[in-house]
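Here is the structure we will look at.
All protein chains but one are shown in place.
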Amino acid sequence: MKVRATQAIMECLLEQEVDTVFGYPGGTILNLYDELYHYQDKIHHVLTAHEQGAAHAADGYARSTGKVGVCFATSGPGATNLTTGIATAYMDSSPVVFITCNVSEGLLGKDSFQEVDITGIAMPITKATYLVRDPQTIPDVMRQAFAVAATGRPGPVLIDFLKNVTFLNTMIDYEFIPWDQNRGTDSIRQLAVSHGLKAPEPDLGDIDTLVEMIAQSERPLLICGGGVVRGRADRQFRTFAENLDAPVAITVMGGGGFPGAHPLTTGMIGMHGSQASNVACNECDLLIAVGCRFSDRVALQPDTFASQAKIVHIDIDRSEIDKNVLTDHHIVGSAKRVLELLNQRLPQYQHTEWKEHILPLREKQPVEHGTDRLTPGQILDAIQQAAPQGSIVATDVGQHQMWSIQHFHFDYPGQLLTSGGFGTMGFGLGAAIGAKVGNPDKVVIHTTGDGCFRMNCHELATVEHYHLPIITVVFNNGTLGMVRQWQHLIYQEHYSETTLDRGPDFVKLAEAYGLKGRRVTNRAEMEQALQEALSCGCGYVIDCQVDMDEMVRPMVAGGAHITDFLLK
Amino acid sequence: MNKTFDPEKKLYTLSLLVQDIPGVLSQVARLFSRKGYNIESIVSGETSQPGLTRITIVILGDELMVNQITAQCRKLIPVQVVKILDEETSIQREFAMIKVRAEDRAARDEVIQMANIFRANIIDVSRETLTVAIFGDKSKTSALIRLLSDFGILEMAKTGTLAIERGLSSIYDDSKLRTEYNYGKNVL
Partner (left out) sequence: MKQTISVLVENQAGALNRITGLFSRRAFNIESLAVGVTDDPTISRITIIVDSGNSVVEQVEKQLNKLMEVIKVRTLEENALIGRELMLLKVNANNKTRQDIMTICEIMGAKVTDISPTSLTLELSDTPDRLDTFQSMMRPFSILEVARTGMVAVQKGAGKI
């Protein structure tokens, strides 16, 4: 069948069951938007205030729904504005397909208006980039891009169409093939043949070796990493942990992979990890890390990390093995499949003595009561009590991020949206928008700091326009809290350029965007504000006045031994 | 931890099989520059299969570093195989063309004689110059270049090192490592 090239692009999106895209139009992508006009009843387009917001929204949509996010942007500045969002998705292995258009063939490489080599720029921060110069290749490229983004270790992919490829009089051959069928067709066969792809299966010998290692271990520890979340292997992981009867430490990206309130949880591990997790890591004799890449925020000192243990690494990405921490054994495979195979072979273990040693170390920091000032603990406690269990939490980056992750219990993959790898300030609001669009029935809470919020607060316009009742909780301490904390502890209290004694008034800002807001200074006000926010049906900004010297505890300095707590 | 890596720095030869698409070479080269590794030599040329290019890279590094860069290369979608070639079990050759000044007959004779000893060829002659082509392992080409420099080298073009395994084993061989990498790239 002959269709317009742009029509093929839209149909390819429908093949992948895409019903929502985020984006921002511009000169070179006009043809695509013209086609979108005809498809507006099938594909819902969310127009953000800035391309970065669109990128984060597509990312948040992908993380919270498990589907592939899609984001449109125009050439030049439109494309470069995406880059922070692309890098954020790449570092956290989030499947997003970014579609940009570039200038026409004849103008390519001539420093034309709004021209930039975005495929070159995006190369280091994507799984793959495609520059489409021939309209006939559109179906192949689109199918490949989605397959690459969603499978293996997921990640962002960028497709750059030259403008002449999308001209409305360009006709190409096209046939609609649903995604689960087109993975077996010629379009992707090239990829399949070249990489010898068959039904993948972890090496059974490797699995048996691990089963044996487990049998010999007395003090096993599990780490639940982002791979459990991305691979939606939470059920398998839980069975595994319960069979093994071992404590489970959770990384920032692993939040939601294992129930936060489960009796085996020791909480977060690493720089701001709980004492239970960090001590367990130091004293265990077998460490099994699932879908975790031992980043410098977890394995602070790679040489001494879990020095008494045999380290076993389960990951889908072979290049992560022995990258940051040298391991004793590894299994390459998807978390889900590896854990399924392990569960089939594992008897029920009891590690009572070891558990009794480790689990009591986990004590929650008490929430102050009866004070007239508002502490971070009180804010989070109030949210936890007011918001329904299972609410999605999107965070920005910094102190409030660590507090949120330490305090809340995440029960399912996609419940916590946070920029763990790239640490992108300004990620939260975009991600919350994406999450709310993808999960209209869930309450979405966006926790942020005053520094982060200011970076992308213009997305409140999007929140208002699409009637997204997102609750933004600003931990307003008038400073870049996390940086200040470092300056306090390591830089002799030289608070260089971290004090944010400036506008705007976040309540008035919310009102200016047509939303509601309230400033709170104590717990009672906080509770009232939350009730109002949950019932008002529109976006709501709660400006929480917090002391600027609040700190994230515990803390281990970067590069230090994992149990050398700088702060307890 | 029972894994140990040889900390000594030496030359490693990597052989890559990549899809022949625009940008693949910069994608590979970028991985090296990102980590600040300088590529000692790189060659890229066709193979017996259309659409596939073979890139041979020589880098100076220790074993751990080479293993990591290899892992990063293998992860790229257009890259199909990466193999670290062992010096003892592989053949390594390079090729050089050297244009030397030889203005009088005596000089010309001497250059020709030297070329003969090294089994090099004279591929071009002009009134004042001779162009010598030589191929062989690095020590052989370097030795000839050193000798010819006495006459004055006008210009020289040299390929990097090209390598292939001895005997029957080839870059297409399957291994557990290759299966493991393919798992992560799997799209079916």
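A few notes on this one:
By letter and in written order, the chains are A and B; residue numbering begins at 1 in each of them.
Please note the rule applied: contacts are C-beta pairs under 8 Å (C-beta built on N, C-alpha and C of every residue); 3 or more make two chains touch, one makes a residue touch a chain.
For clarity, every value in this text was computed on a predicted model and none was experimentally measured.
Only one residue from B:11, B:39 or B:84 touches the chain missing from this view: B:39. Taking the complete complex into account, B:149 is the one of B:116, B:149 or B:175 that touches the chain left out. Contact with the undisplayed chain is limited, among A:117, A:242, A:283 or A:464, to A:117.
In the full complex, the hidden chain is touched by subunit B at residues 15, 20-23, 25-26, 29-30, 32-33, 36-39, 41-48, 54, 56, 91, 93-97, 99, 123-124, 126-129, 131, 133, 135, 145, 149, 153-160, 162-168, 170-172.
Within the complete assembly, residues 108-110, 117, 119-120, 131, 133 of subunit A touch the chain that is not shown.
The working rule: only the chains that are shown with their structure count from here on.
Averaging C-alpha coordinates per chain places the centre of subunit A 41 Å away from that of subunit B.
Residues 1-3, 19, 22-23, 26-27, 30, 34, 67-68, 71-72, 74-75, 77, 80, 174, 176-188 of subunit B touch subunit A in their complex. Interface of subunit A with subunit B (complex): residues 119-120, 123-124, 127-129, 131, 144, 147-148, 151-153, 183-184, 188, 191-192, 194-200, 202-203, 311, 316-319, 321-323, 326-328, 332-333.
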